[in-house]
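Of the protein chains in this complex, all but one are displayed in their positions.
By letter and in written order, the chains are A, B and C; residue numbering begins at 1 in each of them.
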Amino acid sequence: MKEKLKTSWKERLHEIIYEADTRAGKLFDVILLVAILASILLVMLESVEHLDNKYHNFLNISEWIITILFSIEYILRVVSIKKPLKYIFSFYGIIDLLSTIPKYLSLFFIGSHHFAALRALRLLRVFRILKLARYIGASNKLLISLKASRAKILVFLFFVIILCVILGTIMYMIEGAENGFTSIPRSVYWAIVTMTTVGYGDIAPHTPFGQFIASIIMILGYGIIAIPTGIVSSEITKNNSNSIDINTQSCSHCAAEGHKDGAEFCYNCGSKLN
Amino acid sequence: MKEKLKTSWKERLHEIIYEADTRAGKLFDVILLVAILASILLVMLESVEHLDNKYHNFLNISEWIITILFSIEYILRVVSIKKPLKYIFSFYGIIDLLSTIPKYLSLFFIGSHHFAALRALRLLRVFRILKLARYIGASNKLLISLKASRAKILVFLFFVIILCVILGTIMYMIEGAENGFTSIPRSVYWAIVTMTTVGYGDIAPHTPFGQFIASIIMILGYGIIAIPTGIVSSEITKNNSNSIDINTQSCSHCAAEGHKDGAEFCYNCGSKLN
Amino acid sequence: MKEKLKTSWKERLHEIIYEADTRAGKLFDVILLVAILASILLVMLESVEHLDNKYHNFLNISEWIITILFSIEYILRVVSIKKPLKYIFSFYGIIDLLSTIPKYLSLFFIGSHHFAALRALRLLRVFRILKLARYIGASNKLLISLKASRAKILVFLFFVIILCVILGTIMYMIEGAENGFTSIPRSVYWAIVTMTTVGYGDIAPHTPFGQFIASIIMILGYGIIAIPTGIVSSEITKNNSNSIDINTQSCSHCAAEGHKDGAEFCYNCGSKLN
Partner (left out) sequence: MKEKLKTSWKERLHEIIYEADTRAGKLFDVILLVAILASILLVMLESVEHLDNKYHNFLNISEWIITILFSIEYILRVVSIKKPLKYIFSFYGIIDLLSTIPKYLSLFFIGSHHFAALRALRLLRVFRILKLARYIGASNKLLISLKASRAKILVFLFFVIILCVILGTIMYMIEGAENGFTSIPRSVYWAIVTMTTVGYGDIAPHTPFGQFIASIIMILGYGIIAIPTGIVSSEITKNNSNSIDINTQSCSHCAAEGHKDGAEFCYNCGSKLN
């Protein structure tokens, strides 16, 4: 009990920002999630020309508020962790920085419009908060099943791509440039559009023989969708019985995540967990 | 026995309208179902301009008949239940009222055309009668499986939407307004159209690099459809334990077993089965 | 043994035409299958205008040959069965007749062109021969699984249709006639095109709000495809262990089919099987 009272403000901040086991930690995650979604909405609305013309000032000020909030959060993240450099050069550390900078750049450079799109990277930050989703208990088993079937699905997708290249080349020879199949890459693009049953219709076969081959591709695509589905189904069925529960703690020393529920020491560096 | 005979007309009415265990109750549900479907057909046909011009009077009178029938049903529902207010402010109570009112409004207001569309809400009433469907015995286990996999599927759909927002933003940057990707929301709409393999073709990538990214989105969409399917499959497999395809009769003459359901004669000795 | 030798030519003919357990019976089925496929090819080629202009005589004579062959087969079928009327008014009896008549009619009536399309019904006859497919042993279990999950899938499809009607009506109100949603039936058609991920693109939402609703429909359609798949998967998994073998015999007395392998008596009328 005494140990808990002694925890410095840094440790408390770490608990709030990096973990989601305490009430404050959960609240922080929820607020962050709302802020990220709001900022994404801003980026979206800004891209709609007639909205940007009408509400330019409102959108601009909102964007500044969110940028400053994210900057404060970034500084707090750096301050509250024991090895700041590890965080700064981690995947999320770089994204946190990249999605905050563009607005500041716009002060110094005119035409930094293209950097603005970087702000969309903020959405990736949602995935960090989605450790929240582990509380649902559902996505955890799902991830294990998906990891187990990853190799098979990659082999399958590789096979689909090879098939599309071969079939696209065949269609390029059959239909030719006069029917829209102007080059092999474009024909392969068409084959992928068809095989995956998307079917835009921007390119479509015109010759009877081309339509015959296209029919075969469609039926193939309709049939082989069964393969990844079968792989994942069987994997999930298998994993439906035995489960591993992981909590959302992250080590305050080395930032390792994925600790077993009830673990007292970090599996990575051996330091004590809260 | 005496208690049953004493049941007031209110209780009998409640049994007929709200339940489906008695013959009268089932009959009421079937009639209501037919009336709802007929009224939906009317709403549909009215919306087809050349049909409305030709048969306006017939459609108008039919609509009045159905509106009056539904009004009577509404009043009976209010009268026969013990807590009328609870029904009136329940989900179905509000729908029952909203789908009846528009026709009456057309007497007092000119141009209440827009309220007329509310009548389509009647279709929602079908779901109430679909408690009938539980009698088929099939949809019941299905609902249990779906409820069990609801959390996982929501997580999955949330993930798909995030992916579409990120990919849509990327395509907005690659293709730009000159190729139809005029804003980020529109590009996200395109990403959803592509990821779900719908593929209208109203917006389609034109640059080679855009088509390359589009191909990746399609193959992703083709692959990750496996996930919800796998979730539901395993859940249903788990809930699906007992089945009856063959009956348990054994021939009283030769003791052969495994007779087909509905078989009248023994497949082995030809003697009559019970 | 003696009984078998005594079998009259009628019984032998019945064995050849209606069953597929003997060598002659299998050969007959294969020849019939080829003839049906050839006749379907003829119907197809005739419908292609420039081919019909070029090879009219060849196509016409071939059609006559096949029509006469099918007429002979029809007569033999009537002769060799014990209850001819039952066959004549059975599903396949009517199809056999309807698909033979149109050519004869063309002798007496000019402009019996429309009856000619009836010949396409011949393709339905393929399904009768497909009892051959039962020899693969594969489609048998499949059919049992499908029959078992029929009720659930019908409930599901019914639910999809209701959903499409509601969503179509909503889109009719949002988009309106100026964006191609000219009537509710047409909007429902669009909702089905979208929900099933077909996505022609002949009708597509133009307003931002319409595109938002459309996105929801697509994601819904992408997600709920998991339901029928899950139903069938679990059903097949269940039936994969315990199998029921059914042979292709049909009772010479009452024409009942689907007898268990090794059954000596008809389960329907109790008469002896061959």
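Basically, a contact is a pair of C-beta atoms (placed from the backbone, for glycine too) under 8 Å apart; a residue touches a chain by one contact, two chains touch by 3 or more.
Computed from a predicted structure; not experimentally measured.
A.B. asks: Can you say which of C:Leu85, C:Leu157 or C:Ala177 touches the chain missing from this structure?
C.D. replies: Of these options, the touching residue for the absent chain is C:Leu157.
A.B. asks: One chain is left out of this view; which of A:Phe58, A:Phe91 or A:Tyr222 touches it in the full complex?
C.D. replies: Answer from the full complex: A:Tyr222 touches the omitted chain.
A.B. asks: Among A:Ile72, A:Ile94 or A:Met173, exactly one should touch the missing chain; which is it?
C.D. replies: Only one of A:Ile72, A:Ile94 or A:Met173 touches the chain omitted from view, namely A:Met173.
A.B. asks: Against the chain that's been left off, what residues of chain B make contact? List them.
C.D. replies: 197-201, 229, 233
A.B. asks: Of the residues in chain C, which ones touch the absent chain?
C.D. replies: 40, 43-44, 47-49, 117, 120, 123-124, 126-127, 133, 136-139, 142, 145-146, 153, 156-157, 160-161, 185-186, 188-189, 192-193, 195-202, 221, 225, 228-229, 231-237, 240
A.B. asks: Over the whole complex, note the residues of chain A touching the chain we left out.
C.D. replies: So the residues of chain A touching the unseen chain are 151-152, 155-156, 162, 165-166, 169-170, 172-173, 182-185, 188, 194, 197-201, 204, 208, 211-212, 214-215, 218-219, 221-223, 225-227, 229-231, 233-235, 237-238.
Assume only the chains that are shown with their structure count from here on.
A.B. asks: State the pair of chains with the top count of C-beta pairs in contact.
C.D. replies: Among the chain pairs, B-C has the highest number of C-beta contacts.
A.B. asks: What whole-number Å value describes the gap between the mean CA coordinates of chain A and chain C?
C.D. replies: Measuring from centre to centre gives 45 Å for this pair.
A.B. asks: Can you list the chain A residues in contact with two or more other chains?
C.D. replies: Chain A, residues with two or more chain partners: 197-201, 229, 233.
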